[in-house]
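Left out: one protein chain. Kept in place: all the others.
Chain nomenclature is as follows: A and B, assigned in order of appearance, with residue numbering initiated at 1 for each chain independently.
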Amino acid sequence: MFRYVIQRLLLAIPTLIGVAVVSFFLLRVVPGDVVEVKLRGDGGNVSQETIEMERKRMGLDKPLMAQFGDWMIGLATLDLGKSMWTDRPVIEEIAIRLELSLQVAIMASLVAVIIAIPLGTLAALMRGTWVDYVVRLITIAGLSMPSFWLGMLIMLTLLGLFNWLPPITFTPFYVDPKANFTQLIWPAMAVGYRYSAVTARMVRSQLLEVMNEDYIRTARAKGVYEKLVITRHALRNALLPAITVLGLEFAFLIGGLVVTEQVFNLNGIGKLFVQSISRNDFTLIQGMVMMISGFYIIVNLAIDMLYAVFDPRIRYR
Amino acid sequence: MTTIATTEKAEPARRPRSQILEFMRQQPMGAASFVVIVVMMFAGVFAERVAPHDPLDIDFGGILAPPSWEHWTGTDAFGRDTFSRIIYGARTALIIGFASSFIGSSLGALLGATCAYFGGRVDMVIQRFVDIMLSFPIIVLALVVVAVLGKWQVLGIDINLIFAIAIPIVPNVTRIVRSAALSVRAMPYIDAARTAGYSHLRIICRHMLPNLMAPYLIMLTAYIAQAILLEASLSFLGLGVAEPTPAWGLMLSGNATDFFREAPWMALFPGIAISLAVFAFSLFGDSLRDWLDPKFKV
Partner (left out) sequence: MIRKSTIALALTATLAFAGDAVAQTPKKGGSFQFAISAETPHYDCHGSDTYATLHFASPFYSTLLQFDLPKYPAVKGDLAQSWTVSPDLMTFTFKLTPNVKFADGQPLTSADVKATYDRLRNPPDGVVSTRKATFADIGTIETPDPLTVVFKMKAINAAMLEHFASPWNCIYAAKDLAADPNSPKVKINGTGPFIFSEHAKGSHVIGKKNPNYFKPGLPHLDEWKGVFMLQAAAMRTALQGGQVLAEFRSVSPPERDSLVQAMGDKLRIEESSWTLNLLLTFNTEKKPFDDVRVRKALSLAIDRWGGSAGLSKNSTLRAVGGVIRPGSPSATPEAELVKLPGFSKDINASREEAKRLLREAGVPDLKFTLHNRTIPQPYTPAGIYLVDQWRRIGVTAENKQFETAPYLAGLNSGNFEVAVDFSNLFMDDSSLGLSKYLSLGKSSENKSRSVDAELDSLYDRHMRETDPKKRIVLIQAFEKRLFDQSYQVPILWWHRIVATHKTVMGWEMSPSHNLGQDLAQVWLNQ
């Protein structure tokens, strides 16, 4: 097991290097210049000389390969460099936003689990009946509604019906749980609904598959109470793939809240991403891409570990 | 859309020549969604005939008019008929949805089949690349590609936007098709074809790909839905198609929320149009999967 983990981690290194190379060179093709946006974006009468000076100060006048070298060397020492827009360390910029994004992702996952497991189980048990169809409609509707639109509708409904809106600045959970919760539950619901749709479908299909397996039939034949069969045996085994889906979606949520964060004015990674792109803040974009990829790889690994722990059929050498 | 491992045996579609009636009997919801898709395609293709107004006609005299016989879903901040814009928007959504899903799925299928066919080092290299691509969230990858490619519009349709949406689809499809293709690769007739001295390209195209039609078609429909959703998101962020091109996501951005009290129709109907389109394609893709290959999971 330990060897397997080490092996997997080592295998992640080439992938991460690949991500680093791809993101660096991909971004250098983007037209426009961060210095120009910073100094001229609002129409200031700034001379070309001033702009060149600032570029030089930021090291943007160096040849591309030298900049690439700096980036790779920095990575090796876990230094993601400085944001081109704010001049502050990329790690710091990300850290400020990570807490919020992580929390929304966790809350959305909880929302998803709470909705998905009963729905998926129900649909599987009553396969082919109207219940199954209704669940199917609900889940596909979740996949179809753009979450930003759902978010807009939630906000406008709150405002229209209660003349109330969630708080606009982030309060950490340990400072004021209530303020924190009332701000983040709405985006978590908007995203969680879509996310539950994916999960519920997975629960349903897995459950159907498991129910056909021998040990369930045996349990039933032995006269084990039906409810017990479902909870003890079937659901437990059907949950593993569902956990996979949850995990992968969770990893994506860290950076994938792009549009939702815009709608709810949340100061998270997704909003930072959109802003950085509009400002051509390449170092920050690279840093975020590295973080999201790293996160994805770690979650993937964690899921595989879970399989190893929970599913007796799987053993790693 | 998340993709999980497929079952090892993705049976090639060997049903008798498909009867539409059979599909309708077995998959009534799929049939219903297919009708929705056909209606939407009809509206998109014949927009000039179907739309009651010119979607670009500005009328400052009649801005923010509520739904009426004249304007079924009301008018927007420029007095443009939103119903006509939704109909023309169907064209934009379908063109971008079809084109990007087709390009993405086809490229993915080809790569997946190539991986499975050659195995070994080719497989390794492509798989590593797929891993790299997969570790970007789809929307993040699309955002970066949009920024890199810039804009290249032909007839109001942004070609680069199509690529920006297609590229994130490729690795997902590659992965699924590869696992299905592995079992096809193991079939004796592939080895027979190799011994017969056919070229690799011919074997992949003539012998493997036709047997991968089922997963390919399922992915294609599923990703049309995703592509429409992604296009709407990008346009909402101002990175997709540009005004005055009628597009659903664009209709939701900007003024739509500002007028929610006075003109709720501006935020409501385009959102419904997106949801309906994505819903129809998802449901159809689902039914198609159940019908073609019940064991295949996406």
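Here is the rule we go by: a residue touches a chain if its C-beta (ideal position, glycine included) is under 8 Å from a C-beta of that chain, and two chains touch if they have at least 3 such contacts.
As the structure is a computational prediction, the values presented were derived from the model and not from experiment.
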item	value
Per the touch definition above, residue among A:Ser144, A:Asn280 or A:Ser293 touching the missing chain	A:Asn280
Chain not shown: contacting residue from B:Ile58, B:Met124, B:Ala186 or B:Cys205	B:Ile58
Identified contact with the non-displayed chain, of B:Ala147, B:Leu212 or B:Met251	B:Ala147
Identified contact with the non-displayed chain, of A:Val37, A:Leu102, A:Ile138 or A:Ala308	A:Val37
On subunit A, residues whose C-beta touches the chain left out of the figure	30-34, 36-48, 50, 53-54, 57, 85-88, 93, 96-97, 152, 155-156, 159, 163-165, 167-170, 262-265, 267, 271-272, 275, 277-280
On subunit B, residues whose C-beta touches the chain left out of the figure	56, 58, 60, 63, 77-78, 147, 150-151, 153, 156, 238-239, 242-244, 253-255, 257-262
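Following the convention adopted for this analysis, only the chains that are shown with their structure count from here on.
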item	value
Centre-of-Cα separation between subunit B and subunit A, whole angstrom	22
Touch list for subunit A against partner subunit B, complex	14-15, 18-19, 22-23, 26-27, 29-31, 133, 136-137, 140-141, 143-146, 148-149, 152-153, 156, 160, 198, 202, 205, 241, 244-245, 248-249, 252, 255-256, 258-259, 262, 273-274, 277, 285, 289, 292-293, 296-297
Subunit B residues touching subunit A - in the complex, by the definition given at the top	1-2, 4, 29, 128-129, 131-132, 134-140, 143-145, 147-148, 150, 225, 229, 232-233, 236-237, 249, 252, 257, 260-261, 267, 271, 274-279, 282-283, 286, 297
